[in-house]
Each structure stands twice: as C-alpha cells, then as structure tokens.
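For this view, one protein chain was removed and the others were kept in their places.
Here is chain A:
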Amino acid sequence: MWKFVVRRILIMIPQLVVLSVLVFILAKVMPGDALSGLVETPGVDSSTIEDMRTNLGINDPVHVQYLNWIKGLSQGDLGTSYIHQRPVLELLEARLWNTVYLSAAILFLTYLIAIPLGITAGRFHDSLVDKLIVGYNYVTYATPLFIFALLMLFVFGFQLQWFPTGGSTDINLEPETFSYYMDKIYHLLLPALSGALLATVGTIQYLRNEIIDTKMKDFIKTAKSKGVPEAKIYSHHILRNSFLPIAAFLGYEITGLITGSIFLESIFSYPGIGQLFLQSISQRDFSVVTALVMVTGVATLIGTLLSDIILSLVDPRIRVE
C-alpha cells in the first residue's frame, strides 16, 4: 500500500513541472499585462508605467521570470497580485474558505438528495417512482447552471424572499458569534441548493445502474433463494457493492471543492476562488492566474490519488501493486 502511494507521489513531480511550464508560458502568451488595463488620466506620462513594468519584472526575459517564479514557488511564495496589491497566498486564503464552504455544502446536499433517490430508483426500477426520478435526472442534466441559478435566485431570493440574494454574510452581525455562523449558513443555502440540485445526475445514475446490475448477479439470486430477507440483501450485499464507484468519485469531488463554482459565485455575488479566477484572467493578473492553475492542478493530482487510494481500500480487486 505504502509503496503504491509513494510511487504515485513520485509520478506527480514531473507532472507538476510540466504543468508549471505550460501554465507559465500560456499565461505569458496572452496579450497584455496587468498594467495595460490602466488608462492614465491625462497628465500621467507613459514612462511612469514603463518604470512600474520594470519594477514588477514584467520586462525581464521569460525564462528569467519563470525561474524567479519557480524560486518563489519552492519557498511557498506565490508572488504578489498587482491588481489586489497583496501576496497571492493571502488573497487565496481569504477567498479559498468561502469556496470550500460552498463546495462542501454542495457536496453534502448532493449526496443527501442523490443517494436516497438513486437507491429508490435502482431498487424499484421501471416503476413509476423510478421513471419520475430518471425524468428528474434528464431535466437537471439538460439544464444549464447559470440559468437555473438565476431562476432560483429570482424565485426564492427576490419573489418569495426566503433567502438572502447575495454575499456570504450580513455585515451587521458581530463576527464569531452563534448568529453570525447561522447567518453564514443561511447565505450559503440557496447557492448550495442550486448547485446540488443539478449535481445529482452522476451519482443517481451510477447508483441506479450499479444496483440494477448487482441485483441480477448470481450471488444475490443465491441469497434470495436461501431466504435472506429483501431488506438485508439490499443493505448488506447490493449497497456495499454499488457504492464503489461513488466512493471512487469522492476524490474528484474534493478537487471540485477547490476549483469552486464560477457561475454560482458570480450569480450569488459570493466571493470565492472561481470568481477570482475569471476576474484575474480578464485583468491579466498573471501571478494570481498562474497560482490558481497550479493550485488547481495540484488539487486534481491529489484528488486522483485519493480516489485511487479509496478505491484500493474498498475494493481489493483493483489494487495496483
């Protein structure tokens, strides 16, 4: 097992190097930089801007910039955001938690909705309930998130006014109090629900198919013919097997926690990583873009690793040695 993990981690190193080169070169190929977005009010001459470029190192040759960046990276320094005038690390930290909360809530709600529905659909497949659930699945699969989220916001936020319509917290509440945390959850609920209702597709479908598959297997027939109660067959034999792909997926889902949801954050004015990423690209805030791609890349690699580990733990058959 350890050998397997260590080997996977070693493979990650060249992957990361290639990723870093790609990210950096692609970022530099984009026309413009963080300063080209500045239109100077008449009177500020261009030499000021050129000086600023030189000070920021934008005028250095690309390979020098890359080495400087890698040097910083190895010391845990992701650079400084020009647009935000603060270290990228601080910036990410400030935004990361919002995204993690949001994505964790989405993940939680997704499983909360998808698992019961998936089990029901699989157990009573071809019944009316199953058809309804599959119908729901098709609808959510076909619905674009940015429309659905706007609709949710409009109906539950503005029309019914059940939920707040933006932000992550109410400014009037004293931080670190019970009502402050409750308010944060309250603000989280509508975006999380919007995300979760559309995210259930995969889980429901996998679970349903797995259950139907497993149901037909010989060992289930044997159990049935031995007279094992239906409920026990499901809880002991079918579900355990059917959860395998879901468990394997968890690693990837954790990657999603960090990448965040660009649409949701933007529609619900929820300051997180996804929104920062979009904004940084359009403003050519390279240090933030490269840092975010790196972080996401690392997260994806770790997520894949986790998936493999989880899978090999729960399913000895596929353990790679």
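Here is the rule we use: contacts are C-beta pairs under 8 Å (C-beta built on N, C-alpha and C of every residue); 3 or more make two chains touch, one makes a residue touch a chain; residues count from 1.
Just so we're on the same page, contacts and distances are computed from a predicted model.
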Among "Methylaspartate mutase subunit E", "Glutamyl-tRNA(Gln) amidotransferase subunit A", "Acyl carrier protein" or "ABC transporter substrate-binding protein", the UniProt name of the subunit that does not appear here: "ABC transporter substrate-binding protein"
Which residue of A:A27, A:L109 or A:L153 touches the chain not shown here: A:L153
Contact partner of the left-out chain, one of A:Q65, A:T140, A:Q205 or A:S266: A:S266
Interface residues of chain A (partner: the chain not displayed): 30-32, 35-49, 52, 55-56, 83-87, 90, 94-95, 146-147, 150, 153-154, 157-158, 161, 165-169, 171-172, 266-269, 271, 275-276, 278-279, 282-284
